[in-house]
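Omission of a single protein chain aside, the complex is shown with its protein chains in their original locations.
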Amino acid sequence: MKVAVLGAKGRMGAEAVAAINSATDLTLSAALDLGDSLDQLVSTGTEVIVDFTTPDSVMKNLEFAINNDIHVVVGTTGFDDKKLEQLKSLLSNHPKVGALIAPNFGLGAVLMMQFSQTAAKYFESAEIVEMHHANKVDAPSGTAIRTAQMITDARKQSKKSAMPDATKSELPGARGGKVGDVPVHSIRSHGYVAHQEVIFGDAGETLTIRHDSINRAGFMPGVLIGVRNVAKHPGLTVGLENYMGGM
Amino acid sequence: MKVAVLGAKGRMGAEAVAAINSATDLTLSAALDLGDSLDQLVSTGTEVIVDFTTPDSVMKNLEFAINNDIHVVVGTTGFDDKKLEQLKSLLSNHPKVGALIAPNFGLGAVLMMQFSQTAAKYFESAEIVEMHHANKVDAPSGTAIRTAQMITDARKQSKKSAMPDATKSELPGARGGKVGDVPVHSIRSHGYVAHQEVIFGDAGETLTIRHDSINRAGFMPGVLIGVRNVAKHPGLTVGLENYMGGM
Amino acid sequence: MKVAVLGAKGRMGAEAVAAINSATDLTLSAALDLGDSLDQLVSTGTEVIVDFTTPDSVMKNLEFAINNDIHVVVGTTGFDDKKLEQLKSLLSNHPKVGALIAPNFGLGAVLMMQFSQTAAKYFESAEIVEMHHANKVDAPSGTAIRTAQMITDARKQSKKSAMPDATKSELPGARGGKVGDVPVHSIRSHGYVAHQEVIFGDAGETLTIRHDSINRAGFMPGVLIGVRNVAKHPGLTVGLENYMGGM
Partner (left out) sequence: MKVAVLGAKGRMGAEAVAAINSATDLTLSAALDLGDSLDQLVSTGTEVIVDFTTPDSVMKNLEFAINNDIHVVVGTTGFDDKKLEQLKSLLSNHPKVGALIAPNFGLGAVLMMQFSQTAAKYFESAEIVEMHHANKVDAPSGTAIRTAQMITDARKQSKKSAMPDATKSELPGARGGKVGDVPVHSIRSHGYVAHQEVIFGDAGETLTIRHDSINRAGFMPGVLIGVRNVAKHPGLTVGLENYMGGM
């Protein structure tokens, strides 16, 4: 399969180029960056593009690709409802083209969220501890917030009653926050990259799901799953988990 | 729903009696132990029995229950192929009766195994660390062996190549063993009850699923899932995970 | 060595009786509870008492023991400055008698606090995650508060600057609190007993010290260290760590 990378000089794009070069079933047809002509996608017979560019340029890239019947795997951030609608409209004229928008390509993170959604149905309590480097400006992390929302939804569907919590006296100042039903605890320290632990508890037992991500290489197996499966999923798909069957 | 416990004076049976008494949607119809007449099951209108007796007496109990159209939830150990065949034959004459044979009622343990089976498809490496009290005679634990087999099967189905391992020099004497593809590490120490960690690794990330069980109460939510669902699953079911949909 | 237990019918006292009976170098001389005469301590030749009674009765017991030149190991809670002064005054007339007041007999907890105090000097960041059963009314736990204070003091002595923390956006509602310099995260769930993790971080590395306590038996090795060493430490000692040399 012929695959081009857009944003090939960026940090994620460069990793994607390396990952495609290492995969024996994939051929890198083009590695484009700012200013390069998109026409190369057509002349090289590219079948799938991987886009790690910027919120400003991504829509132009996707329009070109879809109009030329090239599948798109997108890690660029900033997809709001408006952009998703534009994308659906583009795709409606090319019903065989697949488009994957993935907020997180980390397989481990995606699995952690899926497993948490399932476990939430069976345990009384759920809390999240997430650990990130000290330069992170937001707490809780985006992944923690999304996990907490998924757990909250699953609890609602299972008609869970409120989590047991006898706390009467407390102190101020804990970093984190309560998201839906779920207390999230945010640790910030040098020596961490991106880590999260989801803890489920019930009488006599706890189940803990932990993901540790220490560099960008960890996202590439997820990008490759996207590349290899996008042609089998025509239309718009949001979230890599939709390509990961049987969970 | 009227539920009877057989083996009610044993440790697991006593916990089951307590759990049923605490459940507002269930009524304890009988709590029988060695020497008590099974006729009470009929006279009390019992709909489901929970059997925590012994490999020697369990088949007689199940025969009586099934012949009286009572569903059976079984935690008693020692079910080999021969016993399972006998059970199927009994059930074939009572097509509405459900029978659940569950080697492990711990929800957390069941989920850990299910999640491991799924994660095995996405990660290059998988290893298990299991921690038990120092009085345990077998290493690796039964749960670890079963988890390792499930991971090995999942890897085979996904056509995974051998795990990366550059080890050239080694020392003898590590407790544990290799089960299928999976190295299992067994820790034995006072201060532990029953714990297991399944570690999945790939470039840049690890996913760890850990289950900690500190007492028998941890098995009761699983028993109750069995009791509440057995009537909806006529015929023989082996493994609580078959009642836990959507995983 | 002849050892008596006061409060022998309480939960901790009963464990102490069992622990002394199991120790080959110690003899249980008396097991007293409410209403039993203290005179037995003298008639049995008791050398050390272990007191797990109540804040109301403990001072009367200690007065009797010290006046009869019997060493005292005390796990009873509620020792404020006034009681400690009374005790010092009693001991001043019996200069060979040792008295140990121990807020926590868990060796693991004591070591965790000592190690944390040391590590605090070498790492930029320190945070605490403590996990307790859902029936606990206070957050953070007493052990977490004490650990955080010890870390804060050690940082002050090492003239550490403020921990790195770029957090700009936050949510309300995280259980726990900031104690001195140290963010403490409090998790409450069934399935836990008493657990604490102290995390130290700096560029490229983290050091984590974790203590898991699953039952009262875990306090007995600490009680026995107290019993075996109290005679060598005349006068008042507060904190088991003072008997644990070489840390």
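Read from first to last, the chains carry the letters A, B and C; within each, the first residue is number 1.
By our rule, contacts are C-beta pairs under 8 Å (C-beta built on N, C-alpha and C of every residue); 3 or more make two chains touch, one makes a residue touch a chain.
Note that the coordinates shown come from a computational prediction; the quantities given were computed from them, not determined experimentally.
K.L.:
Touching the absent chain in the whole complex: find that residue among C:I49, C:M112 or C:V184.
P.N.:
C:M112
K.L.:
Just to verify: which one of C:M1, C:L207 or C:A231 makes contact with the chain not shown?
P.N.:
Going through C:M1, C:L207 or C:A231 one by one, C:L207 is the residue touching the chain not shown.
K.L.:
Suppose we count only contacts with the excluded chain; which residues of chain C make the list?
P.N.:
Residues 106-108, 111-112, 114-115, 118-119, 121-123, 200, 202-221, 225, 244, 246-247 of chain C touch the chain absent from view.
K.L.:
Could you list which residues of chain B touch the chain missing from the display?
P.N.:
The list for chain B reads 124-125, 127, 129, 131, 134-140, 163-179, 183-192, 199-206.
K.L.:
Which parts of chain A face the unshown chain closely enough to count as touching?
P.N.:
191, 193, 212, 214, 218
The working rule: only the chains that are shown with their structure count from here on.
K.L.:
Could you find the two chains linked by the most C-beta contact pairs?
P.N.:
A-C
K.L.:
Starting from the mean Cα coordinates of chain A and chain B, work out the distance between those two points in Å.
P.N.:
34
K.L.:
If you average the CA atoms of chain B and of chain C, how many Å lie between those two points?
P.N.:
The answer is 39 Å.
K.L.:
If you look at chain C, which of its residues touch at least two other chains?
P.N.:
Residue numbers touching two or more other chains: 191.
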